[in-house]
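See below for the structure under consideration.
We show some of the complex, not the whole, and keep each chain where it was.
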């Protein structure tokens, strides 16, 4: 992964955590920022029936939200202290039913560009203590300087 | 739009409503099935701070969920009575901040195939009584017969 | 479509044609710039067996190239005289076999932003004088100023 070893902002961890906390939707569904390093992010979400689709599994919209958010913070961890990040687009393939107790989104930056950052995310569902790849995603993020 | 004028299941409306009700996530966020016809679906979602990202706007994950769900039910309305529907994949471009009081997802079926159905969704944000196109999406749905 | 009625560059037509001509790949496959207006572009491509996949139809890669190129020039027609355009990403759904004599790509700009432009493309295959929608696409373009 061609991401810089040294982040532009040494306090990236605090900055990411602060932004994550401001996302009330993450709190509302119970998502947790599990890990963030420059160019990588992992988010965990425990199952609750409020998050389910018609078969009782995690809703595809939730799976997409976790993939997108992991990507956003993987990218944001690399950005300037004074920048903000927005999702330009994402695409997700659902590989298996998200039928389990814990949803894990992991994303890594593939290219950190001057304006745009491209990430790949894997989403796993944990069932009987085994992680199953249930979705894969590609996203583009934009860095808004001085905002 | 090359969708059949006569749906395979005359009771499609009841069937879609029933499935929507079983999606606890839709109830949890307060989304409403506003309209469904064979090959078309519209979903409404009023703003609540629980649905927000770091700037206070609707979270991109929510925007994606509404686009995906509208697509799913636009497709499902065309399907056999005994079929179920799953999202294979979706891709969404976010065009403008979802900054407003009401989010509207509208989706139409572009191709209803034997196995796969392709939909296009537009998501609008209503601000000062004006609808602004804030996201566009393409999705693939699969029809699972006799399930 | 919220594109400006008056293009920033009155000579957009000449500029687009010039850029299209410089794309040797378009000449190589025989593609023609059929029409361009600010925020819209149509490209035509006659069938030749050199463009075929294993069943003798237009190759999916060709279908994608026509969708992408129509999008690029729909966007480029809106841009500053001194800007250049690059594809950031595109996503295409193939709806029907591209089995016919003429492939037509039409793209329109959905959002012309300061940096990024989002387009939707429809690709049609003409068979027995009838246009059949064979692919739909969404793309993001970037405007590179003063290059």
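A, B and C label the chains in the order they appear, each numbered from 1.
We adopt the following convention: contacts are C-beta pairs under 8 Å (C-beta built on N, C-alpha and C of every residue); 3 or more make two chains touch, one makes a residue touch a chain.
The shown structure was predicted, so the numbers you read here are calculated from the model rather than taken from an experiment.
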Total subunits of the complete complex, with 3 given? 4
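Here is the rule we go by: only the chains that are shown with their structure count from here on.
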Relative to subunit C, the most remote chain by C-alpha centroid is chain A
Counting shared numbers against all numbers at the contact of subunit B and subunit C, is it over half, same, or under half, different? same
Quick one: superpose subunit A on subunit C by CA and send over the rotation angle as a multiple of 5°. 180
If you average the Cα atoms of subunit A and of subunit B to get two centres, how far apart are those centres in Å? 23
I'd like the Å distance between the centres of subunit A and subunit C, where a centre is the mean of that chain's Cα atoms. 32
What's the distance between the Cα centroids of subunit B and subunit C, rounded to whole Å? 28
Note: subunit B residues in touch with at least two other chains are 91, 93
Residues on subunit A engaged by subunit B in the complex (per definition of touch): 19, 22-28, 49-55, 59-62, 64-66, 68-69, 72, 84, 86-94, 97
Parts of subunit A lying in touch with subunit C, wherever the complex brings them together: 88-89, 91, 115-116, 138, 140, 142
Per the touch rule, the subunit C residues reaching subunit B in their complex are 2, 91, 93, 95-96, 110-111, 113, 118, 120, 133, 136-138, 140
